[in-house]
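Pasting a structure here, questions to come.
Every protein chain of the complex appears in place save one, which is left out.
Up next, subunit A:
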Amino acid sequence: MLGRTLREVSAALKQGQVTPTELCKKCLSIIKKTKYLNAYITVSEEVALKQAEESEKRHKQGQPLGDLDGIPVAVKDNFSTSGIETTCASNMLKGYIPPYNATVVQKLLDQGALLMGKTNLDEFAMGSGSTDGVFGPVKNPWSYSKQYRERQRHDEHGDSHWLITGGSSGGSAAAVAAYTCFAALGSDTGGSTRNPAAHCGLVGFKPSYGLVSRHGLIPLVNSMDVPGIFTRCVDDTAVVLGVLAGHDPKDSTTVQDPIKLPMILGEMDVSRLCIGIPKEYLVPELSSEIRSLWSQAADLFESEGAKVIEVSLPHTCYSIVCYHVLCTSEVASNMARFDGLQYGHRSGIDVSTEAMYAATRQEGFSDVVRGRILSGNFFLLKENYENYFVKAQKVRRLIVRDFMNAFDSGVDVLLTPTTLSEAVPYLEFIKEDNRTRSAQDDIFTQAVNMAGLPAVSVPVALSNQGLPIGLQFIGRAFCDQQLLTVAKWFEKQVQFPTIQLQDLMDDGSLVLENGKLTSVSLT
């Protein structure tokens, strides 16, 4: 069951081949078995089982709510969930229990999805490794895969060389990659969904800005944040997107364009497609393996009749700098709400309000968060506002124009790498600080957030080390369905292999034949 697509499992549930409770229990047991991944901050076992019970009643009455009814999902811990602790992996919100559900969470629950738990992340979604949260780093399930381990030297079989998931939605990525759920929500501000998706061999989707509600997503950068979706195949992403997309009266930045539902991805005529390859994305730091796969992907489209052209996004080299200024500025503003008064951590200092605020923020925020707040405040100072913040906003317009020009020249979809390299070992990753790493790792992904375009990372192949590599497709604004259609075609061509997780194979949970998942024991 675990190896099937969402629609297949949904059909199986409707036909009574499996029950929501069996599915729920199986996922809960895998969560327990893979606890060492540290993917979850909170496992909402009781809630999930209760939801499973209700789903089962509905299925028995022949009245399932839809394709997500009875399906285990996970949610990144920066989405508010009513009655369930929401921490953003920060001391500031430890113990915080929201009184409401984020709109996207509510939509999933309204469709009968089972909430398995809240997943781990970098603190307040700031980071590109999922290593900087107060609950510890997330481990990439591929570190424990047969594909990776058999290519390592024997003396490296100890646990110290585990790999990062990428970030900041690493927990959600690990949760889906390790078969603990079928889909997970992440957030994407600069690549936080696409980056870990590429490192964990998953489909990581960033919708157009304005398509999916941000109400209840604890904000980082209001003009760039979007909820992201992790699944094991593109069709599943379309199912989830169909549930989540749409105007939300509680989020005035969602558009009111009508969306055709359900979102079913049809066949595509590749020969009518025009793929753009941005030449500025070919940087020396790009690993030769990814460069080669990128090239092969372009050739694949061309050999099927698509037009593949080189395009130029001339302001690319300024993009990460512009993102850095705008991001820290908006963060400084958004983090101002954490003062200990209405919610969250409150310092014991009792001398004055300001002293209490300062101490609360000192104790509640990590160095990374404090650093970004201070940088942001610097750029927002009166004397710096024009030269930094407004300047960055102008550069942002130039970057948006670059994309518009590329699409106006007839390009339907851009094809780029998602990351510079495959997932690296944690011990190597932490050699540089958070800001440096983010500047390096977000290089292909953040420009998309600045332009508000939809983008998706699709797993392509395994590297020489046996680790996943993904490529990114970028579409025109609000052409999410078309983008996913292209991604679906590509996914079918590349046939990315299933992860062979030793633990789950040893106890018979996952059964593979020729690298394909054939069955899963539910006992």
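Points worth noting:
To be clear about the criterion, a residue touches a chain if its C-beta (ideal position, glycine included) is under 8 Å from a C-beta of that chain, and two chains touch if they have at least 3 such contacts; residues count from 1.
Here is the rule we use: contacts and distances are computed from a predicted model.
Missing chain, UniProt name from the options "Glutamyl-tRNA(Gln) amidotransferase subunit C, mitochondrial", "Small ribosomal subunit protein uS9m", "Dynein, axonemal, intermediate chain 2b" or "Proteasome subunit beta": "Glutamyl-tRNA(Gln) amidotransferase subunit C, mitochondrial".
The chain omitted from view is touched by exactly one of A:Gln17, A:Ser271, A:Thr436 or A:Gln502, namely A:Thr436. Across the entire complex, the residue among A:Gly70, A:Gly112, A:Gly129 or A:Gly210 in touch with the chain not shown is A:Gly210. Checked against the hidden chain, the listed residues A:Gln17, A:Gln152, A:Ser271 or A:Asn387 yield one contact partner: A:Asn387.
Residue A:Leu282 is the one among A:Leu49, A:Leu282 or A:Cys479 that touches the chain not shown. The chain not shown here touches subunit A at positions 96-97, 99, 209-210, 223, 247, 249-250, 252-253, 255-256, 277, 280, 282-285, 288, 291-292, 294-296, 298-300, 303, 314-318, 320-322, 324-325, 328, 332, 339-344, 346-347, 349-359, 361-363, 365-367, 370-371, 373-375, 377-379, 381, 387-388, 390-398, 400, 420, 432-433, 435-436, 439-440, 443, 451-452, 477, 493-495.
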